[in-house]
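One protein chain omitted, others in place.
And now, chain A:
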Amino acid sequence: MLDLLSNNEYSVKKNVHSYRQGDLFIAHDVNSGSLHILDEDTYEVLKAVEELQEASKQVNEEGIRQLLWQSGNQLTVEELSEIVGELGELRQQGTLFSREADQVLPTYPEKPIVKAICLHVAHDCNLRCKYCFAETGAFGGSRSMMDLETGKKGIDFVLDLSGHRNHCEVDFFGGEPLLNFGLIRSLVEYGRKAAADRDKTIKFTLTTNGILLNDKIQEYLEQEDISVVLSLDGRPEVHDRMRPFSDGRGSYAKVTPLIKQFAAKRPESSPYALGTYYYVRGTYTHFNPDFDQDVLHMADLGINQISVEPVVASPEAPYAFQEGDLEKICEAYDRLGEEYLSRRGQDKEFNFFHFNVALDQGPCMIKRLSGCGAGHEYVAISPEGDLYPCHQFVGQEDYKLGSLYAENPNQLKEEIVKSFRSAHIYKKPLCRECWARFACSGGCHAANVSFTKSLTDVYTLGCELQKKRLEVALYLKIKEIQHNHNPLSLV
């Protein structure tokens, strides 16, 4: 079995991620997606194999034992060969040391098929959140509202460009989209009808800060089955520091009761954002690396679909992560994982978005290679009708894909479409070697571009966080399966 590992073409580090989480030693076979629990000796053996490979040394039992002895593990020859035997069996089964599938790249029709749009219905905001990439709603331009004509053209655009796809997604975004609620109503009505005329359906989502979420609007969202993403950062002091009104007052006291009220209307919301769902999402920054406390704060409020994510900020921003934060953040994920487990089935249990991994119904390899689809499957539309690869690129001239008011609005700038389509994991040197590649898909293009100025170089702090939450997520999956005494077999 060790012969496989001895030739340099199979890198264990890249293809088998073994790590310690909570009370478990875990091996994740990256290419098959299989998961194993190891005993400590086996874990150390795998780590020794990695080390030998890294040092370009021969991988054999002798070398492994030598390394283990150096670290005080006196594994006997018999024990080691027993372990190697078991590893070999799993390799035979294809659940460990499995080969990477041949590189099959996603193929796309020449003309992009756009299945989702983000409509920036208002480039204005009633808050002044400090980390907002939209520069408090104006996106580097002046404050503006989308008009009905542009909105309708946007809907026609996605219905046209979605080709044979029957399901389209439209997200109302801003700024604060509820500042233009009248338009939202008109577009939902228009969109439903226009979609039905073509035997299609549109799934609408609204991303809001909650300030204007009054009874009337809540009722409307319920009636129309609109999914809602609500922003709340957690504890009052954390939220208020980053999400003030223009006069500096915090917004926690205003939005929290409204968000709670709305969340209570959707108790059955899908943790995988299927159907009509709600999610409460927050951002953590340098100021709250103990963001697990913010998640728990929200869970204690009765909010149970939660997503809290790392801020993406330029390094000079006061809230940008600094040296030393990473360790604290990782500890926060560890604590959160344990708390998540202990609250399962109890009062105040919660879902944390990044801990969801649907191993059994996860997406196919092709999807995993291609990522978010920004710039070809997903397009953002500014209030003026300009088209951009995604909401984060709105206002960046270099990335403008076209305009709804161009002679041919359905013609997207080819070179940009191409550059986004080809920014998949095989084109990114770090991703090719990364164990998280099939879960992560190469990170967020917008974050990558803003940190590295390139679509194919990645934002490495983002990578560390991505890998950490994946480690916890896989651990939780194992715990859940252990709890149900029911190993999963998907082959």
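Methods note: contacts are C-beta pairs under 8 Å (C-beta built on N, C-alpha and C of every residue); 3 or more make two chains touch, one makes a residue touch a chain; residues count from 1.
Methods note: contacts and distances are computed from a predicted model.
J.: Assuming one chain is omitted from the figure, identify its UniProt name from "Ferritin", "Six-cysteine peptide SCIFF", "Cyclic nucleotide-binding domain (CNMP-BD) protein" or "Benzoylsuccinyl-CoA thiolase".
T.: According to UniProt, the chain not displayed is called "Six-cysteine peptide SCIFF".
J.: Just one of A:266, A:297 or A:391 touches the chain that is missing; which is it?
T.: Answering carefully, the residue with contact to the hidden chain is A:391.
J.: Among A:249, A:265 or A:367, which one touches the chain that has been omitted from the display?
T.: A:367
J.: Among A:146, A:187, A:202 or A:439, which residue is in touch with the absent chain?
T.: Checking the options A:146, A:187, A:202 or A:439, the one contacting the hidden chain is A:439.
J.: Identify the residues of chain A touching the omitted chain, counting contacts across the whole complex.
T.: 27, 31-39, 41-42, 82-83, 86-87, 89-90, 93-95, 98-102, 104, 106-107, 113, 115-116, 118, 132-133, 165, 167, 169, 171, 173, 205, 207, 229, 272-274, 279, 281, 283, 307, 309-312, 353-354, 356-359, 361-368, 371-374, 377-378, 390-392, 438-441, 443-444, 446-447, 466, 470, 473, 477-478, 481-482, 487-491
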